[in-house]
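Excluded from the complex is one protein chain; the other protein chains are retained at their positions.
For subunit A:
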Amino acid sequence: METLLACCIGFLTACGVFLMLRGRTFPVVVGLTMLSYAVNLFLFASGRLNLRGAAVLGMSEEYADPLPQALVLTAIVIGFAMTAYLVILAIRARADLGNDHVDGKLPEAEQRRKEAGL
């Protein structure tokens, strides 16, 4: 199972990174969300995997490590705040700058194409 989860973490990371390297804001936001899944899983997995061992006293014989869980719990919420901030920033950037490129301006080639099209 550890192998499978490691593969998942690696794959999610790769997908997230690929999307974060795109040139438009929305895929970057999606990529960041994906990367935060991977990061959260990674942090969580550092407490090792445990079936049927929720860290509630008296409910099981062996407990999963509660510390990474507590860290990840806040990480999920903070991750949401970050995603939200980023996406609103993207909206604001598009409203102010007229495009949704991450650099705030279209690459020259595309700018030319767009002007020719108009």
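The working rule: a residue touches a chain if its C-beta (ideal position, glycine included) is under 8 Å from a C-beta of that chain, and two chains touch if they have at least 3 such contacts; residues count from 1.
Here, contacts and distances are computed from a predicted model.
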**Request:** Report the protein name recorded by UniProt for the chain absent from the figure; options are "Tryptophan synthase beta chain", "Putative monovalent cation/H+ antiporter subunit A", "Cytochrome bd-I ubiquinol oxidase subunit 2 apoprotein" or "Peptide transporter".
**Result:** "Putative monovalent cation/H+ antiporter subunit A"
**Prompt:** What subunit A residues would touch the chain not displayed?
**Reply:** 1-15, 17-27, 29-30, 33-34, 37-38, 40-42, 44-60, 63-67, 69-70, 72-74, 76-85, 87-92, 94-96, 98, 100, 102-103, 107, 110
